[in-house]
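Excluded from the complex is one protein chain; the other protein chains are retained at their positions.
A and B label the chains in the order they appear, each numbered from 1.
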Amino acid sequence: MAEWETVIGLECHVELSTQTKMFCGCRVGFGAQPNTDVCPVCLGHPGSLPVPNAEAIRRIVTIGLALDCTIAPHSLFHRKNYFYPDMPKNFQISQFDLPICLGGHLDVELPGGVTKRVGITRVHMEEDTGKTTHGSASGRIHDADSALIDYNRAGTPLVECVSEPDIRSPEEAGAYIRELRATLEALDVSDVRMEEGSLRCDANVSLRPAGTEPLGTKVEIKNMNSIRSLERALTYEMARQQKALENGEAIVQETRHWDEDAGATKSMRSKEEAFDYRYFPEPDIPPLDPDPAWVEDLRAALPELPRARRERYVRMFDLKPVVADVLVGDRVSSALFEETLALEADPRLAANWITQDLAGLRNKAGAEGPNLVTARHIADLVALVAADTISGQGAKQALEDAFVTGDAIAGIVERRGLTQVSDAGALGAIVDRVLSENSEVAEQFRGGKQEVIGFLVGQVMKGSGGSANPKLAQELLRERLNG
Amino acid sequence: MPVEIDIDHVAKLARLQLTVEEQASLRTQLSLILEHAAKVGEVAAQDVPPTAYAIPRSNVLRPDVPEPSIPHEAAMQNAPEADQGRFKVVRIVETGS
Partner (left out) sequence: MTELCDLTGAELAAKLRAGEITAVELAESSLRRLDAVDERLNAFLTRTPQVALERAAELDAYLSTGAPQSAVAGIPLALKDVLTTNGIRTTAGSKMLETYVPPYDCTAWTRLSGAGSVLIGKTNCDEFAMGSSNENSAYGPVHNPWDLNAVPGGSSGGSAAAVAAGEVVWSLGTDTGGSVRQPAALCGVVGLKPTYGLISRYGLIAFASSLDTVGTFTRSTRDAATLLSVLAGQDHRDATSLDTPVRDYTEGIDAGVAGMRVGVVGFGEGVQPDVAASVRAAVERLAALGADVGEVTLLHTDYGLSAYYLIAPSEASSNLARYDGVRFGYRAEGGTDVEDMMSRTRGAGFGPEVKRRIMLGTYSLSAGYYDAYYGQAQKVRTLIIRDYETAFAGYDVLVSPTSPTTAFKIGERSGDPMAMYLSDVFTIPANLAGVPAISIPSGFDSAGLPIGLQFTAPVLGESTLFRAAHALETDLGLDLRPPLLAGV
């Protein structure tokens, strides 16, 4: 049986978080009520005209530069003509043969310290559509008898980033999206939330016998709402295509929909002949001829990108690559870490608190939950633990407290009595009580089962309400048990 | 040379429901008009650049500053059918892109 190689290219749509829409002054993502962030332009009313948003153009050029693209000295908007009710003009203002950014790449970190370079074919500017709700009990498209349309999202600036078919596995695809997302986060151009649709990815997938050049027939997959579902969909699709090929069936060039619940890709009932987009230059918008000096200014102003930042963290602070990865992959963590460094906290300890305990708290609270932890909190925690003023356990409690109250660490430690009891006299009474309550365990220790000391220390900690200095507790226990 | 046109296909692309009579007369008329229009192929050579804009301009942009949207009622005023503050249409079978 032949070995198959998977060939994947990704097309990602990124909603920019500008103040206003691409071609009109309506606010982006503002109104909670349907059809309230709309005007004649984004509703496609007769006579209305589009005027491009300068900030959106600045952002796409920044994205292009971050991806090492060439910024075209001359670029055009085109009309992409097709009918769909959530598209107010029944054409999308997009770009065709003269996009703003061409021919870049993104270096992606793979497990095992391998770096993979994925080519970027193009990055172009376009506009988003409205949102359709299909009216049926199930909310599914196929048994709906009507549909309702809200145009609040219509006209939101959308950047389309097309990769070369350089990706070879679902894991690589996931790593590519993570790197792209981190890059866009660092540029502060978009919310890049896949679950909320501000980052949307379609995949082109084909298989070919390993070691051969010609590309197989590709299938386009849509509707993946997270990196996990992207990886699942690709895994499913690879297996489906492999099975078909091994049964001697031809792959149909088509668009397939990822069904999250069914865990399968499904053919969409699209009439292929309908997709003749009749592109032509958008006559309402003059060309973009960016001033090279302006482009160079933007290049000079690029922030540190995730890859460089990751390398710096590993090199300068000796962070484990996996920790550096987590820090860099999340804008909040990364920013907090940088601020903590400025407060001269121990980088490795600070990184651990941020990527483990704090990340855990943030996960549990969700994106909308409170997070009042500042760099000052982290730096203080790290310092107090290092000085043995509080225990690791106490520090955790202090962090949880600060997460919700925002109180200073010193105040929390005081309020909750988290200072470690390092007074042998005060601790001795607790140790004696623990030993008498656990005489059997004490016997086991004396019989040579040294590891039960951990349990006894835990009991002392518990007895002290977490305020005991665990080192001292262990010392006292050993003294008594060995004495 | 008369131009053969797949009227049915073009009408589908244009979302135009045509009667049989309309299809027949369009087939004849479009063929005639296109025969005349095809004259454009006689003159313009390779080295002539295309013109898409009558007056050359570039980089006409708008600052990213919000302007008032129109009231919801004004947005919905012309809707043939609406429900729950949204535009209502009969079911969508075909998928977009």
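Simple rule for what comes next: a contact is a pair of C-beta atoms (placed from the backbone, for glycine too) under 8 Å apart; a residue touches a chain by one contact, two chains touch by 3 or more.
Predicted model, so just to flag it, every value in this text is computed and none were measured.
Engineer: List the shown chains that the missing chain touches in the full complex.
Structural biologist: Missing chain, whole complex, touching shown chains: A, B.
Engineer: Given the full complex, what residues of chain B touch the hidden partner chain?
Structural biologist: With respect to the unshown chain, the touching residues of chain B are 5, 7, 10-11, 13-19, 22, 26, 29-30, 32-34, 36-45, 48-55, 57, 60, 62, 70, 74-75, 77-81, 87, 89-94.
Engineer: In the complete complex, which positions of chain A touch the hidden chain?
Structural biologist: 39-40, 43-52, 79, 81, 83, 85, 88-91, 147, 149, 151, 276, 278-280, 283-286
Keep this in mind: only the chains that are shown with their structure count from here on.
Engineer: So how far apart, in whole Å, are chain A and chain B when each is placed at the average of its C-alpha atoms?
Structural biologist: Distance between chain centres: 39 Å.
Engineer: Which chain A residues qualify as touching chain B in the complex?
Structural biologist: Touching chain B from chain A are residues 18-20, 24-27, 31, 33-40, 43, 51-57, 76, 82-87, 129, 132-135, 141, 144-151, 255, 257, 268-271, 273-276, 278, 280-281, 283, 285-291.
Engineer: Which part of chain B faces chain A closely enough to touch in the complex?
Structural biologist: Where chain B meets chain A, its residues are 9, 12-13, 15, 52-53, 56-70, 72, 75-76, 83-97.
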